[in-house]
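Showing chain A:
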Amino acid sequence: MIARENILARIGKARGPGAAVDVDMAIRRRQRGPIPAMEKDLVKLFSERAVKLASDVAQAGTVTEVPGLIARYLRERDLPMKGVSWPAMAPFGWRDAGIEIEARAARGDDLVGVTGAFLGIAETGTLMLLSGARTPATVSLLPETHIAVIEAGRIVATMEQAWDRLRVERGALPRAVNFISGPSRTADIEQTVTLGAHGPYRVLIIIVG
Partner candidate 1 sequence: MQVTAMHFKRKAGENLCNEKLQKALEKLQTKFVDGRAAAIAELPNFEEVRDAATDIRDKVIRNLDRYLLRFEQEATARGAVVHWAETGDEVNRIVAEIAHQHGLHKAVKSKSMVSEECGLNDALESQGLDVLETDLGEYILQLAHEPPSHIVAPVVHKSKEEIADLFEEKHHRTRTTQIAELCREAREVLRPGFLSADLGISGANFIIAETGSVLIVTNEGNGRLATTLPRVHVAITGIEKVVPTLEDVTTLLRLLPRSATGQSITNYVSVLTGTKEKGESDGPEHFHIILLDNGRSKLLGTELQPMLRCIRCGACMNHCPVYQNIGGHAYGWVYPGPMGSVLTPSFAGLENALDLPNASTFCGECAVVCPVKIPLPDLLRHLRTRQVEQRLRPWPERAALRLWSWMAQRPAVYALGTRLAARLLRAFSGSAQRFHYLPGVTGWTSGRDMPAPAGRTFRDLYNSRRSS
Partner candidate 2 sequence: MKVGLFVTCLVDLMRPGIGFAALRLLEAAGCEVVVPPAQTCCGQPGYNSGDRKAAKALALKVIEEFDGCDYVVLPSGSCAGMIRVHYPALFKDDPAVIESIKRLSARTYELTDFLVNIAKLQNIPGDYSGSLTYHDSCSGLREMGVQAQPRALLARIPGVKLTEMRESTTCCGFGGTFSVKFGEISTRMADNKCAHIAQTGAGAIVAGDLGCLLNIEGRLRRRGDLDTRVLHIAEVLAGEDACK
């Protein structure tokens, strides 16, 4: 408690007698900063930027095409045809596509994780995932392959728009908002970018619709 009082006292004293701003009002204003100009086809922009950051991007007309698409992706790369997913993906036609999917949180040895996404952000080709009981974070983080399924209509232009949607649709922030822009990577060794650090080695984004 003493540290708190001391620190606040020092800060207050340094500010001096000038009027302090009403921070609650300043915060309520939610002033946006300058937003870069962007092209209008958000799905196209999102795909281009995601690919630039080393994600793989595929398009599906409807959700029913998704398991087949994933099966082909995994087979092409000699990856195991089994993994985990969010509960929302459980009813997809996995068995017909030849993939074994369990709807649960991932463990250390799971190799494929399938999630949805709350939104996609076109400016940087980024996925926005929200934590929750039905959206375990481990599914997008522990496996070597992360596959995200997102509706085309859920791609917005900027993070500013994403925050507004979140406020409207959910009210408060969930425990964790994770913005994901490609496979995990590190450049710590000789500044050479290597994909696949502690998180996934590859990310496939399937845009539906």
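If you want to know what made the cut, all candidates are chains of the complex that A comes from, given by their letters.
The criterion applied here is as follows: contacts are C-beta pairs under 8 Å (C-beta built on N, C-alpha and C of every residue); 3 or more make two chains touch, one makes a residue touch a chain; residues count from 1.
Keep in mind that what you see is a predicted model, and the values were worked out from it rather than measured.
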item: Numbered candidate touching chain A, per complex, among 1 or 2; value: 1
item: In the complex, chain A residues that touch candidate 1; value: 3-4, 6-8, 10-16, 20-21, 23-24, 26-27, 30-34, 36-37, 49, 53, 104-105, 108, 124, 126, 131-134, 136-138, 141-142, 158-160, 163, 172-192, 194, 196-200
